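A single protein chain has been removed from this complex, and every other one stays in its place.
To keep things simple, chains are lettered A, B and C as they appear, and every chain counts its residues starting from 1.
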Amino acid sequence: MLILECPYCGVQCEETELHADGEAHLKRFGPGSSDDEFEGYLFRRENPKGVHFERWRHVNGCGKYFHAARCTATLEVFGTYSAQTLEPPKDLQDKISAKRPGWTWRELKGEG
Amino acid sequence: MSTRLSSGGRLLNKGKQISFAFNGKQFQGFEGDTLASALLANDQMLVGRSFKYHRPRGIVASGAEEPNALVGLGMGSKFEPNQRATTTELFDGLNCTSQNHWPSLEFDIGAINNKMARFLPAGFYYKTFMAPRAAWKHLFEPIVRQSAGLGAAPKDRDADRYEHYYAFFDVVVIGGGVAGLQSALAAAKAGAKVLLMEQTAHWGGRAPVDGGSIDGAPVDDFIAAALAELKGMENVTLRTRMMGSGVYDHGYMLGYERLTDHTPDMAGPRHRLWRIRAKQIVTATGAIERPLSFAGNDIPGVMLAGALRDYVVNYGVSAGDRVVVVTNNDDAYRTALALKEHGLEVPVLLDARPEGAGALADEARAAGIRVENGKAIAKVQGGKRVTGVAICNQSGEGAVLEEIAADAVAMSGGWSPVVHLWSHCGGKLTWDDAQAHFRPDNSRPPLGADGQGFVKVAGAANGEFGLNAIMADATAVGIAAAEAAGITAATKLAAPAAESAAEANPAAVWLMPQGAGPALRMKAFLDYQNDVKVSDVMLAAQEGYESVEHTKRYTTLGMATDQGKLSNINGLATLAHSLNVDIPQVGTTTFRPPYTPISLGAIAGEARDEIFQPLRRTPIHDWHEEQGAFFEPVGHWRRPYCFPRKGETHAQAVSREINQTREALGLLDASTLGKIIVKGPDAGKFLDMLYTNMMSTLKPGKCRYGLMCNENGFLVDDGVVARIDEDTFLCHTTTGGADRIHGHMEDWLQCEWWDWKVYTANVTEEYAQIAVVGPKAREVLEKLGGMDVSKEGLKFMEWADGELAGIPVRAYRISFSGELSYEIAVPASLGRALWDKLLEAGAEFNVMPYGTEALHVMRAEKGFIMIGDETDGTVIPQDLNMQWAISKKKEDFLGKRAQMRTHMADPNRWKLVGLETLDGSVLPDGAYVPAGGTNANGQRNTQGRVTSTYHSPTLGKGIAMALVHNGPDRMGEVLEIPGTDGKTYKARICDPVFYDKDGEKQNV
Amino acid sequence: MSEALLQSALNGAHSDGFVRVEELGVQGMITLRGDFASAGFAAAVEKVTGLALPAQRKISIGENATVAWMSPDELLVLVDYASVDATVAALTEGLAGEHALVANVSDARAFFRLSGDDGAVRDVMAKVAPVDFSPEAFGPGDIRRTRLAQVAGAFWSPEPGVMQVICFRSVAQYAFDLLRISSETGGEVGHLG
């Protein structure tokens, strides 16, 4: 039963107030993209046993989507932040690198 | 025999006698008794039968760990199977029955399994019952099922109710013994907001029974003082009869509060499940005594030494006049002393250790108790109760040295910390060789949201024994918990000085005697309820089931209703011994919630009957109910399926509703349709992405039907979009789509196109919406008066704001039936009023409300698709020949790229057509159209399927829509369609528009 | 003429357990979305309601209007039902030129009032919402959007011993039954009270 802080309304949300919505920072591919790019965008999601960036909606609350950085193996939450970003804030990246030595934010992925 | 003593009974109110019944026999007990103590007081040694061999079972413990004393409690709608007698408080009129026997507890036919035990070792069923093949289901399985199963199934609907409660604390302390009290005090004094819970009705735990002193005074004094102090603190909540049931991620935990189990006639909920968020959890859950593994250790009268002591001291009940004590540790000496003190005989105390008991041994000897070191029980004698004990050397193979008459045996195999709650969420354990137990590894706690530990352990649960060590640990842990919860203590509570007898270390004794042969091992029980013996675990190891999980599953060790509280450590030690490895190498099985079983009623909470789930009602719902509408659930809504009149079948009602609507006037409560405002300078651009159609070109005042696909290309919703003004659109969705589509819009606006200037608002429930349908629709609206609804004044696919009968409305001239039709939106609070006025004004046209089925039939007659019927999440607009609704001009819309993939662009996809049966009958719902031959897997090939099928009262025959391979090119072809009813239907492929192809009816 | 015909979701249903639960009848409510950082937006709100923009998760209760913070770009304005249309018009006019959305949602909601001993009222709420209802965590001036058991809802406490609760109209009966059952005599918790 996770607790995630909604960065928009500051509530320490209990999981039942939230809806999980999969990987964050997906790059959309539309008409003009290759089959492989499009498949990667829709289906080949990150599924690490470790640090994961994901989308959540504060559905029983302010209704906003936000992003969370969370460990899928320990459920530790490194932070939550605005969904209107292309990558996690630098200070959050640094915090995670400090806690998980060797971890770095990926290149914004083109495919796979 | 077991009996009530004249002394002892600190928890009893001997002034209040209580009557209860066991297997129909009336017994007497006292207020304060548990069912178990009261049964013992009435010499009811035999209380049940074991699971597999149906062996006689007696009470073995005094608390939550009891595996044997399970009863069916209560009657009828308050009956509950498998209630633990040791944790059931006695109340007046309590009625219970023993379990798992036939015809009676004393004479159980199932006990034949016991005679056969030698042929029924662990896992025997995996090796036999295989021939003939049908025999498992028809012969063997029924026998196995009938002989298993413990308690009877409840028959009636539960008369009680249950509820939940959310609570938030800095520190939750679980366990109200001296450690829990002290931890709570320490945390509370530091300023933390504290909850202290205790699963029984009493504070203080075991310490008052075990003796010792705190700050120089008896333990009871400390308990009273601590309680008084805690009660006086505003930041402390105290709860008894509340068990810490489970610890979950991020500081979530369940507290299972039993409110009326001890007084079933009291008003209010039976159980309240507390859903707690704790910054820190302290488990002060004590320790559980282990049995010793010797032959006959399961005979009624063989009990845990601590339990025997509890019954004497707390309840003034003796399990027998002559009690042999057998132990590998010092604590059992306390039992011997307590028995002696209350005038009972202890013929011998057998200490498996060759030497080296502490101060308590001296005390025992001084009290005249015969203490034999290095000795063990070779065998307990007796059947349904203990009659004697055969003594041997622990170091040998069991040669009997002496036989002693006894009517009870007190055994102690040492104490295991209760680590369940620590472990539920990933806390790790460490093996303590000196104490011969697993205790929490405080360096590897369960981790919370911040990556830090959120559970701490205090006292005996932490592997601390001896009162002084316990008090010191509890104090430190309480302070540390407050600190970890972010509270810096101004003053730190000092640990009180406590004294208890110094104890020598226990010896690791996993089998008694240590060289016991197969015959004895087959009688040495590990799991009393599931009948798992030392020999079974050894067999599992021998056969390669070496993982502790394999052994557990192969033997069923620890899988009974006590979840191995007594058996697990002994079992895994036996396994380690068999594999010749150290115990830590074997490890433990996983601890899972709940600590002890909790009622499913409590888990469900208040959600039953009328509030099982929210039932959504339209503003006109009451009218439908008054009219006796037949409802169908649509999501959480309930919509009238039809309005049957007296004597009418549903089909007749639907036909009547359709005929009257097509001929004159029908009304539909369409309030459930989703309505979403989309507003902003970029609203048009946004809707162009969302819909396959072009929406930005829609003129204010006009409506357009639109299709929505998901990014994967499939149709997900449809509906009419009205442009309100330059910046504002109102999008209608399907009934099920409102919240989903609103979320979908917000998703794209917030996460992809966040720089677009668009706001949305879901106003679905602001309006009641009434479809006024049929040739008389205009007339009835004109009768109400207030706005221009003429052919020219409000053209097809236009909308207008106005008034009808003085009620403010927005009228959309749209049609889902093919008739002249208006959908009137009205503020929900006026929805019923408008409905009533329409009925009144429509009376002269014989107006008829119609339900969802008539709606479905009429749209099918007209060839309109229905999301959920023609679509199922695998259908794209192209399949439905709706290319007209897919803009060619747009570079992009959601689903466009997906629809370019090879399988989506495949010309062989099945396409929408109409079907009409040759004989007028109705095609079966969901029927498939076979093609010739079979596929590589032997399945018949198919070439299409029916998506919706109805009897059309308008056409007087069966009509259907279907997706058919190359369908539109095969007009007139007759298909053969087998039903599951054995019939084969013949249907001709036709245009899906069956009714008014040119739209003459709706454009009047 | 339409006012006489108005029907709130439950026609003023009420129950008396250890806390009183009542449905309050029709209430004017307006959803307002816009850019809080825009001076024009704040000015328009203040001009029409007489109230400044509330801070995050706060509710401002004025003489003729109440304004609640619903999200970083959404407010809920409460006025008399009869003055909703005028308020909507005034807001719309005041926000001309702003990118904003004003929508009358009065009829989309049901409105409840719980009253009684302050702790008891809080205990009833704590049975249905995953929220810390201790007075130090949730007090006058706070508003919280969350769920009430299985439906979305929001609530605030205008004064000790009173909780005002809103939910969607279609689930009014569910919300009422939920609160009624949760406040039945015998179900007292005695934790926050």
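Brief remarks on what is shown
Everything that follows uses one rule, which is that a contact is a pair of C-beta atoms (placed from the backbone, for glycine too) under 8 Å apart; a residue touches a chain by one contact, two chains touch by 3 or more.
As a convention for this text, contacts and distances are computed from a predicted model.
Looking at the choices "Peptide/nickel transport system permease protein", "Sarcosine oxidase subunit beta", "NADH-quinone oxidoreductase subunit A" or "Probable sugar-binding periplasmic protein", the name in the UniProt record of the chain not drawn here is "Sarcosine oxidase subunit beta".
Contacts of the undisplayed chain with visible chains (whole complex): A, B. Shown as candidates are B:G938, B:G956 or B:G972; the residue that touches the absent chain is B:G938. Of the listed residues B:K428, B:R608, B:K685 or B:K957, the one in contact with the hidden chain in the full complex is B:R608.
Only one residue in the set B:E31, B:D158, B:E499 or B:E782 touches the chain that does not appear here, and it is B:D158. When you scan B:T3, B:N23 or B:N82 for touch with the missing chain, the hit is B:N82. Check B:S599, B:S696, B:T728 or B:N966 against the missing chain and you find that the one touching it is B:S599.
Touch with the hidden chain on the side of chain B covers residues 51, 78-82, 118-119, 121, 124-131, 133, 136-137, 141, 144-146, 148-158, 160, 246, 248-249, 252, 254, 425-426, 518-519, 522, 535, 539, 542-547, 549-550, 553-554, 556, 559, 561, 563, 590, 592-594, 597-601, 603-605, 607-610, 612-613, 615, 632-634, 641, 712-713, 868-869, 872-874, 898, 901-904, 924-928, 930, 935-940, 942, 945, 978-980. Within the complete assembly, residues 1-2, 15-16, 19-22, 35-36, 39, 42-45, 47-49, 52, 54, 70, 72-75, 112 of chain A touch the chain that is not shown.
Going forward, only the chains that are shown with their structure count from here on.
Annotation: B-C is the more contact-rich of the chain pairs A-B and B-C, by number of C-beta pairs in contact.
Here the CA centre of chain A is 29 Å from the CA centre of chain B. In chain C, the positions touching at least two other chains are 130. Contact with two or more other chains is made by residues 277 of chain B.
Those residues of chain C whose C-beta lies close enough to touch chain A in the complex are 56-57, 70-72, 74, 130, 144-147, 152. On the chain A side of its complex with chain C, the touching residues are 8-11, 14, 16-17, 59-64. Note for the complex: chain B touches chain C at residues 161, 163-168, 193, 237, 266-269, 272, 275, 277, 606-607, 610-611, 613-619, 636-637, 677, 679-681, 757, 759-761, 763-767, 806-808, 827-833.
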